[in-house]
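Would you mind keeping the following structure in view while I ask a few things?
This part shows subunit A:
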Amino acid sequence: MTQSDTSLAIELRGISKAFGPVQANKDISIQVRRGTIHGIIGENGAGKSTLMSILYGFYKADSGEIYIGGKKTDIPDSQAAIDAGIGMVFQHFKLVENFSVLENVVLGAEDGRLLKPSLSKARKLLKQLADDYEMDVDPDAIIEDLGVGQQQRVEILKALYREADILILDEPTGVLTPAEADHLFRILEGLRDEGKTIILITHKLREIMEITDSVSVMRRGEMTATVQTAETSPEQLAELMVGRKVLLRVDKTPAKPGAVVLEVENLRVVDEQKVERLRGIDLTIRAGEVLGIAGVAGNGQSELLEVLGGYANGTGTIRVNGQPIDLTGTASDARTRRARGIAHVPEDRQREGLIMDYRAWENVGFGYHHDAKFGSGIFMDNAALKADCVAKMERFDVRPPDPNLTAKNFSGGNQQKIVLAREIERNPDLLLIGQPTRGVDIGAIEFIHQQIIALRDQGKAILLVSVELDEIMALSDRIAVMFDGRIMGERLPDQTDQRELGLLMAGVTGAAA
Partner candidate 1 sequence: MDLLTLLQLFDSSLRLSTPLLLACLAGLFSERAGIFDIGLEGKMLASAFMSAAIASYTGSVWIGLLAGIGASLVLALVHGVASITFRGNQLISGVAINFLASGLTVVIGEAWFALGGRTPQLEGASRFHELMLPLADPLRGIPLLGPIYSDVISGHTIIVYLSLAMVPLSWWVLFRTRFGLRLRAVGENPAAVDTAGVSVVGLRYAAVLICGVLCGIAGAYLATALSAGFVKEMSAGRGFIALAALIFAKWRPWHAMGACLLFGFLEAFGNRYQSLELFGADVPVQLMQALPYILVVLILAGLGGKAIPPRAGGEPYVKER
Partner candidate 2 sequence: DAHSSPGLIIDLGGKFDKSFNESAYNGAQRWVEETGGEYAETELANEAQREQTMRRMAERGANPVVVLGFANGSTLDVVAPDYPDTDFVIVDMVVDQPNVKSIVFSEHEGSYLVGMMAAMASETGTVSFVGGMDVPIISKFACGYAQGAKAVNPEMNVIVNMTGTTPTAWNDPVKGAELTKSQISQGSDVVFAAAGGTGIGVLQAAADADILSIGVDSNQNYLHPGEVLTSMIKRVDNAVYDAFTAAAAGELETGISVMGLSNDGVGFALDENNEALVTPEMIAAVEDAKAKIIAGEIVVHDFLSDNTCPAY
């Protein structure tokens, strides 16, 4: 049987793939109908990205068959996938950071040996596509200057430019604001209505319910179920995914704010390119409350965390427990911040929060490696670190609970748990926490949210930065919205809504009334 149903855009039969001893995909079969949006969900490390990468020719399956449009197709490399009309937006974008948008779009699809004609032709086409799908990007912008949302558009445009009929998106909304995500979904719907087929990987059940026609669930390398979206519920999907019932809401009691822990006055940061990133921030956080900072990525939240965390230069006043912090020192006094009781879960766990090549036990001391309990004198006590790591892994349910495993071999959610365990267990007065659940699966999100609330209830001050409005609304006791390096306003979660916050995030203040 080498033919398959021609109404199917994609059919995978018995796909298996092992990375060394790890079986990432095991005998997976799936059918996706033409002109539909098909969701794929599954815990971190379930094998979703691997499966799609096989379809796109990035990895080669160990066994199994691929049918495109009913025809058996060999996809040995990405060129074959592109030829078969497949486009893919990877979870971690595959863009050349210091190239322009235009160059990234034409890369590999130039038509001619010389660049100039290809580029000018592509410029026109790109403009056309951008207009058609309302995806405004400056073709001459350099990728690294763009926000993630924009970068993602470039990825999508790349696929459309190659005339993809089948578009795979791997966790596209992980880095988007709600408005951006909404916009993306409108685009996807438009594409579907044109007859294109879309596969969407996401951890967000709301998105699955909102936009997909059918959905497959993966667990531990296997395909556990495929259902019509209309015939299922978020609770059922979550259970299929995690293998147990999951609490989809955060339970919390009202805050009991105590003494002021953090006071910030007129904080300003100018970056290396002499651009003012923070333009006079004032804020206060009390013990036992969570201040949520909402905002579109790139409006100064990162700089705020960095300067509070002690590794960006800024001016202004910062007081912790009433004592001012010296901002005139070098940028590298993150160590003294820790000594003052500030803990920090950075936005980018892989770049900053962890040494990806360190083992878990080495990472649990990272930043606190001068603590007396981790050694005496100039020496580190590795046994103490390991013991500490075992304990933390146990309490934070890190999987696998192996302190000798290298950080990069944990899934995103478990990496995040290691960072959280390290920072929370230090029992800080103030916890700075950025994007706590980015790219983390539902099971882990539930756990992480519980930990944050538990810390608050112990009377700690928490500064939460997130681009997920849902998360901000669910966890914060007060919400401050940042735009262009300023705080546009502060709201109480039960007295505001996503619409009002969304306007503030866009810099519109008048609408506050």
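Per the selection procedure, all candidates are chains of the complex that A comes from, given by their letters.
Methods note: a contact is a pair of C-beta atoms (placed from the backbone, for glycine too) under 8 Å apart; a residue touches a chain by one contact, two chains touch by 3 or more; residues count from 1.
Please read all numbers here as calculations on a predicted model, not as lab measurements.
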Looking at 1 or 2, the one that touches subunit A within this complex is 1
For subunit A, which residues are in contact with candidate 1 within the complex? 19-20, 56, 58-59, 77-83, 88, 90, 94-99, 103-104, 106-110, 112-116, 118, 158
